[in-house]
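A single protein chain has been removed from this complex, and every other one stays in its place.
Presenting subunit A:
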Amino acid sequence: MSTPTFSIVRPPPPSTASAPLSHIPITIPGSTIPTEDLSVRARGTLLSTTGSTRVLTATVAGVITRVNKLVMVRPLRAKYIPETGDVVIGRVTDLAGRRWRLDVNAARHAILLLSAVNLPGGIQRRRTYQDELNMRAFFTEGDLVSAEVQEQWDDGCVALHTRSLRYGKLSGGTFVPVQPELVKRAKKHFHRLDCGVHAILGNNGYIFLAERAEKEGGATTPEMRKMVARVRNAVLALDTEFIAIGPDTIMSVYDASIEEGVELRDMTRPDITAKICEGARSMRAAA
């Protein structure tokens, strides 16, 4: 049995590297947004009246954005805002009549209709009452499902579909939630990383890492398990350092951690995290 290990560090002081961002108008809740008389307020702002003066204040921490006369604050951290066509990973929270409800890290749960999943055999047919009774055989509470956003309904709900062989229940791997802002919309969200690990980068910040892309498969070998763990820690490192997550940045951190000879369990140490992310940061700064 291995000897227990344990590292203890002081929390890192707040970053003072503000120079590259100094030209971006960042605001915090409650602070005044400089406006002209004819500005139109939009999301993230509040018009407060003190006496006869009316000032615009921010309600979220973010970047002040102006489009002509429209003034808004785009939050730096927010819930996932779904868009049609996004690849997402969701966790089934409950079943309702002919539909599953999934947590997709958005303000509301997403809906997966029974008619929006592929039935085994792949044939197109009417969903019967029998199918409705068998819904738990497909996805049950707690299951992780990869899906695509099919449409947004008028009431603000989002409907998903899994009508492709790529989508469906996830197994044989590890689930990593990150901030949704860090996963950019791209042509590809299903990746086979250079190290051999398969990654699904959900637009909603839910990431799934596995040894193989197939839904079923044999046991994971210890070597492969360590590799998946290293990728997981690399993704978490990027999340901590607030660097956009893509196959290139993940592999940059992964390779840096191996080059520096960082032990798997040490990758989440704040000082080491900052060090192994340097390459990925400059990669994104250059882009």
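Simple rule for what comes next: a residue touches a chain if its C-beta (ideal position, glycine included) is under 8 Å from a C-beta of that chain, and two chains touch if they have at least 3 such contacts; residues count from 1.
Heads up, the rule we're going with is that contacts and distances are computed from a predicted model.
For the chain of the complex excluded from view, the name given in UniProt is "Ribosomal RNA-processing protein 42" [choices: "Translation initiation factor eIF2B subunit delta", "Metallo-beta-lactamase domain-containing protein", "Actin-related protein 2/3 complex subunit" or "Ribosomal RNA-processing protein 42"]. Considering the whole complex, the residue from A:V40, A:I81 or A:L264 that touches the absent chain is A:L264. The chain that is not drawn here is touched, among residues A:P12, A:P34 or A:G196, by A:P12. Residues of subunit A in contact with the chain left out of this view: 1-14, 91, 93, 140-144, 169-175, 219-220, 222, 225-226, 229-230, 232-233, 236, 240, 263-270.
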